[in-house]
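Of the protein chains in this complex, all but one are displayed in their positions.
As written, the chain order gives the labels A, B and C, with residue 1 at the start of each chain.
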Amino acid sequence: MIVIMKFHASSKQIADIISRIESDGYKAHLSEGEERTIIGVVGESPTPLKQENYETMDGVEKVVRVSVPYKLASRQFHPHDTLVPLNGSQMGGNKVLVIAGPCSVEGRNEIIEAACAVKEAGATALRGGAFKPRTSPYSFQGFGEKGLQWLVEAREVTGLPIVTEVMDPALVPMVCQYADVLQIGARNMQNFTLLNAAGESQHPVLLKRGMSSTVEDLLMAAEYILAHGNTRVMLCERGIRTFEKFTRNTFDINAIPVLKHLTHLPVIADPSHGVGLSEYVEPVALAAVAAGADGLIIEVHVNPAEAMSDGRQSLTPERFASMVRQVRLIAEAIGRTA
Amino acid sequence: MIVIMKFHASSKQIADIISRIESDGYKAHLSEGEERTIIGVVGESPTPLKQENYETMDGVEKVVRVSVPYKLASRQFHPHDTLVPLNGSQMGGNKVLVIAGPCSVEGRNEIIEAACAVKEAGATALRGGAFKPRTSPYSFQGFGEKGLQWLVEAREVTGLPIVTEVMDPALVPMVCQYADVLQIGARNMQNFTLLNAAGESQHPVLLKRGMSSTVEDLLMAAEYILAHGNTRVMLCERGIRTFEKFTRNTFDINAIPVLKHLTHLPVIADPSHGVGLSEYVEPVALAAVAAGADGLIIEVHVNPAEAMSDGRQSLTPERFASMVRQVRLIAEAIGRTA
Amino acid sequence: MIVIMKFHASSKQIADIISRIESDGYKAHLSEGEERTIIGVVGESPTPLKQENYETMDGVEKVVRVSVPYKLASRQFHPHDTLVPLNGSQMGGNKVLVIAGPCSVEGRNEIIEAACAVKEAGATALRGGAFKPRTSPYSFQGFGEKGLQWLVEAREVTGLPIVTEVMDPALVPMVCQYADVLQIGARNMQNFTLLNAAGESQHPVLLKRGMSSTVEDLLMAAEYILAHGNTRVMLCERGIRTFEKFTRNTFDINAIPVLKHLTHLPVIADPSHGVGLSEYVEPVALAAVAAGADGLIIEVHVNPAEAMSDGRQSLTPERFASMVRQVRLIAEAIGRTA
Partner (left out) sequence: MIVIMKFHASSKQIADIISRIESDGYKAHLSEGEERTIIGVVGESPTPLKQENYETMDGVEKVVRVSVPYKLASRQFHPHDTLVPLNGSQMGGNKVLVIAGPCSVEGRNEIIEAACAVKEAGATALRGGAFKPRTSPYSFQGFGEKGLQWLVEAREVTGLPIVTEVMDPALVPMVCQYADVLQIGARNMQNFTLLNAAGESQHPVLLKRGMSSTVEDLLMAAEYILAHGNTRVMLCERGIRTFEKFTRNTFDINAIPVLKHLTHLPVIADPSHGVGLSEYVEPVALAAVAAGADGLIIEVHVNPAEAMSDGRQSLTPERFASMVRQVRLIAEAIGRTA
């Protein structure tokens, strides 16, 4: 941490900073310019440094953090890619994996039909929501545990592992009994109670970026899960909220290579939410793979015009199959498979 | 709802829309221009209209919603201001009420001292967090139930009712035993499980706007609570996330009069989070009152440089007292009291 | 400037940085931690430091700027408020001044009628556009020089000085012959050719913040004008572009006290563009004054439903007069006049 003092800060103010640094168990290293003093904080101590408190002290212009705050998620101390096993493959490995299925589980037959369709097209895992976070209390909220049971039937038929969202920390153990991967949605990315519960479960987790979360916020949310010793965490870029309203969200393509650089965790792209209009899902999916995404999660519905949720961004099985073929060509162009 | 067909949509496409409207139990009202047909959906039906599904149908350019989706929160069907009792006054009434206290409950003596200070300066209620949502798992997470007990002691000493955050739906009943008002924080504004639990509790709720939530999203979140018959809901503007990083957030002053216009619920301003730097809290607080806020929630700490959280935006008791005096003058200038 | 080296940067990399600092004419001051070296750049030199180039060098983690880049606009070297004379008063003084008038000059009689109405209500100066920046090439683009002549007639009748926009650098001398204050609009805030022309003109300038410009960008744009020795610059907050679309822009109320703190230049608020809906202009105007704005600029039209532009956000003369009375009460509450 570096404390930058104000222009002509008093020697009393400088001494107070030094004294606090020392009482926190660190050493202060002064750099005195003609107009301004800069104080580096060096060494180690069990007392964490509180940047905000230093910023509050008299004579301080600003405080600059030097180390990354996400120790477990960072590549700095863990340079090798973390691989998360999924259906005999590994998310984060050379093969680009595709998770697909409807937004919501809408019935037993519907989810089995959807599972067969996405398997046929080449999907590695099945997505489908039994608990749905909806903006309106009057919208369909999902079939709950019954939906999970139908997902299990679909898994029995197709062999595809299940990725499904959990919203309530109290239901994590129950959802773990059915699901292969717990999904934590964008609206819950900073639901710390839920993150802790997911961490404790030791179940694989697909963690979506919040719609106004920075890349660093996402890594800090992952850190909550990792801090419980649960290392099977997959990060998912799904679009951020900006002033542009033609599309549902703005898919942050930059975040794909940035995350691959900062962290060892696998990075998945969700172009369905990232653009929100089915006609643009394929080009954004191809872009994500070209930029280095390890996997995709795609909303597919047998009849989008009848979908109980997210119909506007769902691909038909035919268009999904066509997209998967194109994904393979892009993956090969960058030396991967799909 | 209005369905706007594409330029030269086919008569088959138009017929399909009409047929769906009718099978949903509504009537279709056609307006045929030379180039384009527009279809109004009129009447009532138990089947809710799914805008997204219509958008997915062939030949549709766009679908425009006409009614507001927040029936209970809207002034349209409930024109009179809802008043929420607080310490003998009423949030939403003529008097501007001030809730104040530290970000976190940091100890028994600390919270009692803070409570006495803010009461002395004119606060109506005491804020203080026992459960803290923190970006980092390594930051102080609050004292939990012990913190709530200390808050109760502070209430016994000062008579100030307690406003405190709850993050875990499972803990709502426990927190209700101690708190006078449940606070739902910005990061949990769309934690629907928590909103439902708060609704069921029938306890007063202070609901903060999410940092990337629109005004409509906030009203829909309130709708979750109201749908349980719990009408004691106070909305709180606390700043949104924008490209401007000099301040912690961008306080959305427009939202104050907009919310007062759209809803009957009381509207509170949180300039502490809205600007994030203590030297600018007072001017933003005065602005919020001038714009019509019913109340303020302000972070106050006896020694900001030692605060366990949010020190950079906390006022000292002296500066808080000075702010309250100024708030009174502004309130009087617009015909209110404080 | 401070150069923060990467974790375990090599001594060669550190030496290269030092060598460059010295060849740029500065001194390097090393602070060597156990894991990381931090290099302060001290002293003065005619060679400006290029932060980006240092960031590009091997082994560099990041580079932190210490000084503000707006030397002329900053309070640091110019602590006293700059006052800009306007119609016998001074923008930046104790009195809150109100500039008002229609978005566009729509005709000779129309602008005279508008000028009389706003003068009657207490305006200090008249606004009105003769050159209009319009999103669409098919929209009304203003009456040009004829509009300026009508403005002069309105000034002759009312005595109100004229504030009017200039978009083309080549027209600055011509506009200066008619106008008392040159307005540079939000879309041209970084039109550096225009800023230079306005600086050279030595005419008073009202500079609006761009819709996606930070506070620092605004101060740097002012610096272009100030660098020509033209110190009569007034800054104007007019709302920024965010994800919230209920209002036309998001008025950044925080920017008012922040700008008053960072710069000695007067700060004006434009709530008409800041919220974009006439029913909310008054509360946002009051908020801006409560937060410390030195002046307001308000769109007023005799018949908003017939306005050639910006009708939706224009006040009628009656509502404007009512707003001015309320502004006076708020100004008095904070110890100013209006």
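Here, a residue touches a chain if its C-beta (ideal position, glycine included) is under 8 Å from a C-beta of that chain, and two chains touch if they have at least 3 such contacts.
The structure displayed is predicted, hence computed values, not measured ones.
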| item | value |
| --- | --- |
| Option touching the unshown chain, where C:Arg127, C:Arg155, C:His203 or C:Arg241 are the choices | C:Arg241 |
| From C:Asn191, C:Thr231, C:Asn254 or C:Gln326, residue that would touch the chain that is not displayed | C:Asn191 |
| Residue among C:Glu55, C:Glu120, C:Glu156 or C:Glu318 that touches the chain left out of view | C:Glu55 |
| Interface with the unshown chain - residue positions in chain A | 212, 214-216, 240, 242-247, 250-258, 261, 274-275, 279-280, 283-284, 286-292, 326, 329-330, 332-334 |
| Footprint left on chain C by the chain that the document does not show | 48, 50, 52-53, 55-57, 69, 133-139, 141, 167-170, 187-188, 190-193, 210-212, 217, 220, 223-224, 227, 241, 278, 304-312 |
| Positions on chain B where the hidden chain makes contact | 2, 4, 7, 29, 31-34, 36, 38, 40, 42-44, 61, 64, 66, 76, 241-243, 245 |
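Please note the rule applied: only the chains that are shown with their structure count from here on.
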| item | value |
| --- | --- |
| Longest centre-to-centre distance from chain C, chain (CA-based) | A |
| Distance between the centres, which are taken as Cα means, of chain C and chain A, whole angstrom | 38 |
| Gap in Å, rounded to a whole number, between the CA centres of chain C and chain B | 31 |
| Chain A and chain B: spacing of chain centres that average the CA atoms, whole Å | 26 |
| Touching two or more other chains - residue numbers and ranges from chain C | 242-243, 245 |
